[in-house]
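All protein chains of the complex are present and in place, except for one that has been dropped.
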Amino acid sequence: MSVPAPPLLEVVDLARHFPLRNAFGRRVGWLRAVDGVSLEVRPGETLGLVGESGCGKSTLGKTVMGIHTPTAGDIRFAGREIGRLSRRERRAVAKDLQYVYQDPGASLDPRWKIGPSLHEPLRIHTTLSRAERDREVRAILAAVGLPDAHLDLYPHELSGGQQRRVGLARILTLRPRLVILDEPTSGLDVSVQASVLKLFRSLQEAFALTYVFISHDLSVVRAMCAGIAVMYLGKIVELGPTTRVFETPRHPYTQSLLAAVPRIGGRRVTQDFALEGEPPNPGDVPSGCRFRTRCPLAQARCAAEEPPLRPLDGRTVACHFA
Amino acid sequence: MAELLAVRGLRVDFATDRGPAQVLDGINLDIATGEVVGLVGESGCGKTTLARAILGILPEGAARIRAGEVRFAGTDLLREHPATVNDRIRGRAITFIPQDPFTSFSPLFPVGAQIMDLMKWKSPRARDGDRPSSLFARYPRGRYRADREAVLEILRAVQMPEPARALRRLPHEFSGGQRQRLMIAMALLPQPDLIIADEPTTALDVTIQAQILRLLRALVKERGVSVLFTTHDLGTAHEICDRVVVMYAGQEMEAAPTDTFFGRPAHPYTRRLLASVLGPDGEIRDIPGEVPSLVTPPSGCRFHPRCDYATAECRVERPALRALASGHGVRCHHPVDAPAGADA
Amino acid sequence: MRLLALALHRLLWFAPTLFGLLAVTFVISRVIPADPVALVAGETATPAQVAALRRDLGYDRPLPVQFVVYLARLGRGDMGTSLFTRRPIVEDLAHRLPATIELTMVAMIASILVGVPLGVVSALWRNSLLDHTLRVVTVSGLAIASFWLGIMLQLLFAMRLGWSPLNGRLPGFPPKDLTGFYLLDAALTWDWSTFGVALQHLALPAVTLAFPALATLVRFTRAGVLDAMQSNFVLYERAMGLPRPLIVWKYILRSALTSTVTQIGLLFGILLAGAVVTEAVFDWPGIGTYAVNSILRSDYNAVMGFTVWAGVIFIVVNLLVDVAHTLVDPRERAA
Partner (left out) sequence: MIQNVNAAWFAVTRLARDRSALIGLVLIALLVLSAVLAPVLATHPDDVFELHPSERLKEPSGAHWLGTDRMGADVYSRLLFGARITILIGIIAVGASLAIGVPIGLVAGYYHGWVSDLLMRVSDIFLAVPQVVLAIAIAQTLGPSLPNVILALSVTYWPWFARVVYAETRALQKEVFVESTAALGASPWRLTVLHVLPNIASPIIVRASIGMGFTILTAAALGFLGLGPPPPTPEWGRTIAESREFLPDAWWYAAAPGLAIFLTVMGFNLLGDGLRDVLDPRLRRSGPARDG
C-alpha cells in the first residue's frame, strides 16, 4: 500500500460552545454544541456526519466553514490553520472551501438574475475579465445540466430542481477543493433525492471534489460516503469506514440508530425497537458518557468516566463496553 | 372485514393564478374496520388534500369539491348536514393527528385545558342530553371527573411521564416526541372508529419516530381503530400499515396489502418509486422527468410521460382501476407481473 | 421571576434613555435665536435689568453647567419655574395632569371597547360589506387631521345642533377634589348632574382623540385574527370538530390579543400626540394646551418639563406593555 495522501481537512479537538443566558442576560452555562471533535478528510473522499437534531453536526460544519468561530481546537485546511484567521483572510479561504445549504436554491438572491449571481463569486475572488468569467460560468452551468438561456432568468422563474442546480453551480464557479453539504436531501421526496444524489456524484468526479456530507438520513450517508462519523450530543461516538460501521455497528447508539430506520421488506423493525427516552437537553449534558441515560449497557463506570475514542475492529468507538 | 370508509370518485379543484388545479381527480379509497391504511406519494400528489377532504376541512374559498362521495359508516359526509358532521363525526367518530406537533397546540393554554376543551364536547361519555349547549355552558361535574380519569389513563398509555403534572404544562415545555404522544392521546380519547394521521412522524428524529410508530400501531391494534396514515416515506408505510395506497398527481395508482405492495408491485410508478429508495447496494435510481402540473395534467394516464411501458393507448385513454387479485387494484393499461426489483 | 427580570432589564435602559432625551431637549431649548430672558423681562426692561434677571435664572453660565444644575434639580423633583406663570412647573403639570389623563383614558378605553370587537368581526366576515365599510372607516381614521375633525365636530354638534358644549372641561365649580378626574369625583360624590355635564364636555374631544386610535386597533386586531385563523392549531381544532364559537372567541381571540397588547403602547403614543392638538382645539385645560402655550411663549423650562413628563410616561407605558405582554403570553412567564 502506498503512502496515503495527506488529509485535506484536519479537525483537532474542535469545540464550539454557545453561552446560555438567563433573563438578565447573564451567562448561566454553556451549550456545548461541539465538544472536542477530531477527524480527517482526505482528498477525493466523502465523509458522512450523521446524528439526530441537536447532536452538533451542523454546528461542526459551520465552524469548519468559519460561520462560527471555534471555542477551542484547530482546523487545518490543506495543512494551514484556518480557525483563527482575521475576517479578511478567512474570506479568502472561501475560494477553496465551500458550504452548501440544505436548499442550495435558497442561496440565490431573489432579486438577482442567475447570470450575475453566478458571476459574483468570481468577481469576489478573481481578477478575471468579464469574458473570461462568462466562459467559466457557462461551462459550469453546462456541467450541472442547465442551458445558457437560464442566465437571464430570476430564481423564481426556475423550478425547485433547477434552482438547486444553479445554487450548486454558484459554488462550483470557484472550483473549490472541499465542499461541506449540510442536509442536502432533507425534505426531498425519494425520487428527487435520487436525482440530487446522482448530481452530487457526477460533480464530485467532474470537479475532483472532496465532500463532508452532513445528514440525519443513514441510508443517504450509506449510499454516498466512504467514511462515517456518528455524533451524539456534540461528540463523535463512532468513526470509521461506512461499510464496517453499517454492517457491525459497535457503539450502542449507532446500533439503535440503525435499528430505528424503517426498512422495506421483511419484518417490522420498530416492533422490537428498544431505545427508550429522548436525548437530554444539550445545555445540560450527563456526566461521563453522554449516552448513558438511554444506553442499555450503561453501568456505574459510564457515569464516572468519559469513554475516549479507541480503535476497535477497524474503526474507533467511544464506549467502555463496546 | 366490514367497510368503514369508502371514498368514491372524489374530485377537488384548487383555484390558482393559472386556473383551477385538479388536485384530486376521481379518487377512490376504502378503509375497513380495524385496518391501518397507508396513503403514500410524493409532494403535491394530493394525499394531504384527500385527508382534509375526508375531515371536511379543505381551505374555504380556494378548494372546491366537484364530484364524488365520502361514505363513512353508511352516510355520505359531503351531503350530510355540516352541523351534524361537526357534532357527531368530526372529533368523535373520526379524529385527527396532525403533521406538525409543534404548532398544532395553541401556545397560550396549558395542554390540560386544551385536552379538557376537547373532552367537554367530544368525550365518549357525553350523551346528547349531557353535551354543553353553548359556549358558556358548564362542564357537567360528574362527567368532568370521569373524563379527567380517562385523560390520565390515556396519558399513561402513551407513556407520558407524570401525567397529572403534564396537564398543567404549556405546549412549548414538551419535546416534539412528547407532543406527538399527546396528539395520539387526544386522537384516541373520543374512542373514534377512524383516525386520520397526516405525516405524523415527518418532523421527528429517527429514533423518536421508531418509538412513536411502535406506540401508535400497538394502541390502534389493541383498540381496533382504523387509521388512514399519509406519508411520503415508504419505509414508514411499511412499518405501520396493513394496506398501502399510492397516489400520483391526484389519482390512486395502486392499492394493495402491504406485503403485495412491496413484494409484487404492479404499477410502473410504484416500481420506480420503490426502486428510488436507497438500499444497502448503494445504487441510486431516480425517476426521469418531473411531476406534472395539475392545472394542465397529461392526457390519458397521468404517469405516461415518465413511464417506461407507455404506449399510444396510455397517451389517449385514461386507465380504469382494475383488480389483479383480491384487495390488489391498479390503475394501469399494462400492469407488470413480477416481483419488486425485477426490472430495475 | 422572569417578569421581575424583564422589568429590571427595562429599568436599566430607563436612565440612559431619559438622559438622552433630556440632553436633546435641553440643547434644542437653549440653542435658540430668541432670548427668553429678554422676553420675560419685557420690552421696557433696561439691559442691566435683563442681565440681573439672566444671572438670577442662571442663564449666564456655560451650557453643560446649566444642564448639570438642571439634572441635579430634577433629581430632587424640581423642574424649575415657569418663566411665564412664575410658578413651579411641577405644580403646573400636576395641576393639569388629571384633565389630560381623564381625556386620554376615556379615549383609550372607548377605542379598545369598540375597536377590538370590530376588528374580530371584520376578520371573521372578511370581504363582506361590513369589512369593506370598516376598512373605509379605518383608512379615514388614519388620514384625517384630528384638529380638523375636532373643528368639524364642534361645527356640527356644538354650533349647529347645540347638543354639546363648544369647549372647556366644566363650567362653574368642579366637583369635590378627590382624584382630579371630574367623572370619577362626580360619581363618587353621587353628583350625577355634574357627571352629566362633565361627560358632555368630554364627549367631543374624546371622540376626536379616539378616532385614529380606534382605526389602528381595528386594523391590528383584524390582522391578528386573520393570522391566528391561518395557524395550525386552528386547523387542528377544526379537524377535531370543536364548536366554532369556542375556536373563535377563546383560541383565536386570545392569540390575536397577544399582539394587540403590544400595540397599546403605540396606541398610547397616538393618543398622547393627539392630545396636544386636540386639547388646543377644545381648550381642554390639560398638559397638551400647557405645552403648546409654553412653546408659543418660549417658556423653555415648561417645555422641558413637558418633554420630561412625556418621555417618562412613554417609557413607563412601554414597560407596562412589556409586563402586560408577559402576562398575556404564558410562554414568557414560564421560568
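The first chain written gets the first letter, and so on, giving A, B and C; residue counts start at 1 in each chain.
Operating definition for what follows: a contact is a pair of C-beta atoms (placed from the backbone, for glycine too) under 8 Å apart; a residue touches a chain by one contact, two chains touch by 3 or more.
Quick caveat, the model's predicted, so the values are computed rather than measured.
For the chain left out of this panel, the touching residue among C:Ala186, C:Val277 or C:Val321 is C:Val277.
Among A:Thr46, A:Thr63, A:Gln98 or A:Ser256, only A:Gln98 touches the chain left out of the display. Touching the missing chain, out of C:Leu8, C:Val68, C:Ala94 or C:Met152, is residue C:Met152.
The omitted chain makes contact with subunit C at the following residues, 13, 16-17, 20-21, 24-25, 28-29, 31-34, 135, 139-140, 142-149, 151-152, 154-155, 159-160, 269, 272-273, 276-277, 280, 291-292, 295-296, 298, 303, 306-307, 310-311, 314-315.
By the touch definition given at the top, subunit A reaches the unshown chain through residues 65-67, 91-95, 98-99, 101-103, 106-113, 120-121, 124-125, 170-171, 174, 189.
Here is the rule we go by: only the chains that are shown with their structure count from here on.
Among the remaining chains, those touching subunit A as well as subunit C are B. Between the chain pairs A-B and B-C, more C-beta pairs are in contact across A-B.
Annotation: 55 Å between the Cα-based centres of subunit A and subunit C.
Distance between subunit A and subunit B, defined via averaged C-alpha coordinates, is recorded as 33 Å. Shown for subunit A are the residues in touch with two or more other chains, of which there are none. In the complex of the two chains, the subunit C residues touching subunit B come out as 231-233, 235-236, 238-246, 249-251, 254-255, 258, 328-331, 334.
Within the complex, the subunit B residues that touch subunit A are 42-43, 175, 177-178, 205-211, 213-214, 217, 232-236, 238-240, 262-263, 272-274, 276-280, 282-287, 290, 340.
The touching residues of subunit A, when paired with subunit B in their complex, are 52-53, 159, 161, 189-195, 197-198, 201, 216, 218-220, 222-223, 246, 256-257, 259-265, 268-271, 273, 275-276, 278.
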